[in-house]
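With one protein chain held back, the other chains of the complex are shown just where they sit.
In this document, chain identifiers A, B and C correspond to the written order of the chains, with residue numbering beginning at 1 in each.
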Amino acid sequence: MAPRRLQIACAGLGRMGARHALNLLNKTPRAQLVAAFTPEPSEIEWARRELEPSGVKLYTDYDEMLKHPGLEAVLIATVTTAHAEEAIKAIEADKHVLCEKPLSTNVDIAQSVVDAASRKPHLKVMCGFSRRFDASYREAHDHVTSGAIGRPAVFRSQTCDRLDPSGFFVAYAEFSGGIFVDCNIHDIDLALWFLGEDSVVKSVVATGVCAVQPELRKHKDVDNGVGIVEFWNGKIAYFFSSRMMAAGQHDMTEIVGTNGKLTVNANPVDSLVEMHETTGIRRTIPPDYWGRFQNAFVTEANEFTAACLDNTKLPVRLSSSVQALRIGCALQESLNTGKKIYYDEVGRRIEAAKL
Amino acid sequence: MAPRRLQIACAGLGRMGARHALNLLNKTPRAQLVAAFTPEPSEIEWARRELEPSGVKLYTDYDEMLKHPGLEAVLIATVTTAHAEEAIKAIEADKHVLCEKPLSTNVDIAQSVVDAASRKPHLKVMCGFSRRFDASYREAHDHVTSGAIGRPAVFRSQTCDRLDPSGFFVAYAEFSGGIFVDCNIHDIDLALWFLGEDSVVKSVVATGVCAVQPELRKHKDVDNGVGIVEFWNGKIAYFFSSRMMAAGQHDMTEIVGTNGKLTVNANPVDSLVEMHETTGIRRTIPPDYWGRFQNAFVTEANEFTAACLDNTKLPVRLSSSVQALRIGCALQESLNTGKKIYYDEVGRRIEAAKL
Amino acid sequence: MAPRRLQIACAGLGRMGARHALNLLNKTPRAQLVAAFTPEPSEIEWARRELEPSGVKLYTDYDEMLKHPGLEAVLIATVTTAHAEEAIKAIEADKHVLCEKPLSTNVDIAQSVVDAASRKPHLKVMCGFSRRFDASYREAHDHVTSGAIGRPAVFRSQTCDRLDPSGFFVAYAEFSGGIFVDCNIHDIDLALWFLGEDSVVKSVVATGVCAVQPELRKHKDVDNGVGIVEFWNGKIAYFFSSRMMAAGQHDMTEIVGTNGKLTVNANPVDSLVEMHETTGIRRTIPPDYWGRFQNAFVTEANEFTAACLDNTKLPVRLSSSVQALRIGCALQESLNTGKKIYYDEVGRRIEAAKL
Partner (left out) sequence: MAPRRLQIACAGLGRMGARHALNLLNKTPRAQLVAAFTPEPSEIEWARRELEPSGVKLYTDYDEMLKHPGLEAVLIATVTTAHAEEAIKAIEADKHVLCEKPLSTNVDIAQSVVDAASRKPHLKVMCGFSRRFDASYREAHDHVTSGAIGRPAVFRSQTCDRLDPSGFFVAYAEFSGGIFVDCNIHDIDLALWFLGEDSVVKSVVATGVCAVQPELRKHKDVDNGVGIVEFWNGKIAYFFSSRMMAAGQHDMTEIVGTNGKLTVNANPVDSLVEMHETTGIRRTIPPDYWGRFQNAFVTEANEFTAACLDNTKLPVRLSSSVQALRIGCALQESLNTGKKIYYDEVGRRIEAAKL
């Protein structure tokens, strides 16, 4: 008898959703993609061609999809504004949930997903912070856990996208929550993972510039941001995000400990080819985050599937994902007010005057 | 209706065979692994656990396996000495064949597979030179084809294994055909691919040393070999192979053209992590060829499958694989006689005196 | 007739002073080291052996040294607390001055040197920010000036020393001015150079931790510091300094522009050697700033000499050096108060409430 496979649906078949659906179909042996949902006609068309022949039932109504016979789990990859509501509905329908990040750009709404999940402790509910599934980040985390660099003290991380001259990200900024919520949230999540998820924030400060897209200002956003987060346990994380890299995606991280330092992707590579030309030696780097992290998404799908089937612990805690969002929102606020934000030792916000 | 999948069997479930079988099972969406053969009880045991539950029928008799209902193709990953006979049987049974390299360590036997295949032109028969499926090698080949480095003139390539202190490769040398046939055959195959498969050999010369395993001498082999192949079209390829790398597998290639140079894996990396320690900055490299080329094997399985299903051209010509073997055997002979070997402009061997 | 050589003296023969003296003696063809001053008996002893035989007159009194017949210039490399007074005395004695950084840890005192110099416009007075003389930084600056990366928008720079387990830097912190004044002042100076020396500071914020030396707190210092400086022209600089690198000195900089990015020393190397070992591939990096910047100090001595002899423009403006100090002191203050510091568009400090 063939091993049981997780009956899973994919909600959303846009850029990311389509990739998730194909991963579930072709690269997640223990999962069976049985259903997919999208309200978009063009995406349905794609799905008729790419998914339906493999036995995937297509839905244009999310609630209907949840009723698909035997469905056990849902991967949510719709627009961010829909994430929380769909996640809660799935939880209430007793489905495991893997939700693309972020749960929401609003902390309270994100928290409501956590609350819903906590009422169904038998379900596996996870926000998909893909970098936690990347082999290099895991190798680095193992080194840190093993004490290889002593006690980590300073954490630096950046999410830097290739310049998209179409100006796409200006329109996108209206709903993205801002560069610290959209980009650096990955770095913040990593900071919590590497410095300890129980680290309590002491202060948050950020600044930024609109170097290539002055229009971002109307959405209270920037195309380059720098922020610092200080924790009460004597650790610091600082972040950079940018929308104007020339060479491609350059997401990197370094963890400075008392006995050593680790870097992840300090030297980005797209392949093992180097070109010796009259202008020097050149290598290319991944054009986008998919080029950099596509294997991580496959691992994510497989590990989520295994956790559901085997009832084992998920690799990312949902509450940590909300904490990352909380910090991202504070950084974005600091960017916009120009003010540093302070917290007491139990994490309650305080005024500077009380320092 | 679900798309038709290639009904394929895997012959041999040893170290490589098991990997091939799992690739066909989990990472080759258009193939269906329906059968597997191995005469080894321990491998059968493994297969009962890992393959049978997914509907793979197990055989301990190769000929029986060939009769598996509906079988269309066979991947041969048994011991090298069995490759040719099994390949010919499969061809005669009208199956497509993907055979692990080399077809044989004997040129005439290898040629007999080509002859058998040529009698069944509707079949897809390919020798699995995995590096041709590696993304970096393909990127480099595309650059060369596009003229990025001008006319390629000098080709350097090496296959260097991590030292296996168990001495495994001494016993292995008895049947491997020698270091030029076992290791450098990959580099020779790449040389033909990059310099032109119609390149005619002008001379071959090789030497080597037993630096860590003097016992290799009894099998007419060495643990470090260097060889040069000169072609009549004014191009040169030179090779290095070693069994004693400290850091891991380091297979690399450089192609020197009249306008530039390309390197593939001049800077090996196992991940994107770098460690800053008191002794300096350190990175690790893949421990073995599987660590380096595992994605290439997946691509190989998928492309072979597609060629069978769609009746399209195979990416590697079988005759080229025999030509690579022919050159590898000549290098091994030169190593052992100490003499340079010469060929005329149509590729017939000649004596030095006739120069 | 031999070309005229600049008659120069070296004040201070400690670690740096001795190096400067030897550079002037052996590697600055157009300068002639004619005198040296130190109050330290052990340094005098060294100088009798290393300098006196080459005709260098030794002094234990700075004022006497200034009267050395024919003296034209003084290189000041004494303790920081003596820099300003000695520089002013030299200026008043009509000598050109090359003073080790910083002029002082106090902004007003540093400004008094600028004031003294401005009364003697025929003299060459420069603060020795060695990185401006480093070939790689100059290459990067040339690229930026030529427009290679578009408009620079974000500047990141770090000064990271190898951990000195002797705790030397704790005692040193008493007089160093703190990590932002002692270490990051180089990065701040570079920021002004790359972003424009007329950039007006809008805000300054910093934080830090004592990760390895809690005793630093009593000197209001840290062993790891992070700071952000925002300029009114829409540019940002952010800095990291550390006293606990494992591998060696790692000072690096990146300049992010609208069309590209430049890094200086993102991949530190001490030599062109790489070691392939069982633990991976390893390279070493310079142990200290001397190992990294020794050639820059030679260039500095030669260019200062040339400017004096040829009456040409100095490569570093004295007022810029004071501006770097001003920013460094503000970062150190922000570190200690925990507060962000704000400035108006003409650079006057303002309260946050006025934002």
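Following the convention adopted for this analysis, a residue touches a chain if its C-beta (ideal position, glycine included) is under 8 Å from a C-beta of that chain, and two chains touch if they have at least 3 such contacts.
Given the structure is predicted, the values throughout are model-derived calculations rather than measurements.
Engineer: Given the contact rule set out at the top, which of the displayed chains would the hidden chain touch in the full complex?
Structural biologist: Within the full complex, the chain left out of view touches A, B, C.
Engineer: Which one touches the absent chain: B:230, B:274 or B:300?
Structural biologist: B:230
Engineer: Quick one: which of C:16, C:114 or C:275 touches the chain that's been left out?
Structural biologist: Looking across C:16, C:114 or C:275, the contact with the absent chain belongs to C:275.
Engineer: Using the document's definition of touch, tell me which of C:19, C:120, C:143 or C:317 contacts the absent chain.
Structural biologist: Of the candidates C:19, C:120, C:143 or C:317, C:143 is in touch with the missing chain.
Engineer: For the full complex, which residue in B:11, B:247, B:275 or B:324 touches the chain that was left out?
Structural biologist: Of the candidates B:11, B:247, B:275 or B:324, B:247 is in touch with the missing chain.
Engineer: List the residues of chain C that touch the chain left out of this view.
Structural biologist: Given the touch definition above, chain C has residues 1-3, 25-27, 29, 53-55, 135-136, 139-140, 143, 148, 259-269, 271-278 touching the missing chain.
Engineer: Footprint of the hidden chain on chain B, which residues?
Structural biologist: Within chain B, the residues touching the omitted chain are 149, 151, 153-154, 156, 203, 205, 207-212, 224, 226, 228, 230, 234-236, 238, 240, 242, 244-247, 256, 258-261, 266-267, 337-340, 342, 352, 355.
Engineer: Which residues does chain A use to touch the chain missing from this display?
Structural biologist: On the chain A side, contact with the omitted chain comes from 245-248, 250, 268, 270, 276-285.
The working rule: only the chains that are shown with their structure count from here on.
Engineer: When chain A touches chain B, do the two copies use mostly the same residue numbers, with over half shared, or different ones?
Structural biologist: same
Engineer: Indicate, using Cα centroids, the chain positioned nearest the centre of all protein chains shown.
Structural biologist: A
Engineer: Where is the C-beta contact count highest, in terms of which two chains?
Structural biologist: A-C
Engineer: On a C-alpha centroid basis, what's the spacing between chain B and chain C, in Å?
Structural biologist: Each chain reduced to its C-alpha mean, chain B and chain C end up 57 Å apart.
Engineer: For chain A versus chain B, what separation do you get between their C-alpha means, in angstrom?
Structural biologist: 39
Engineer: Listing for chain B: what residues touch at least two other chains?
Structural biologist: Residues 268, 276-278 of chain B each touch two or more of the other chains.
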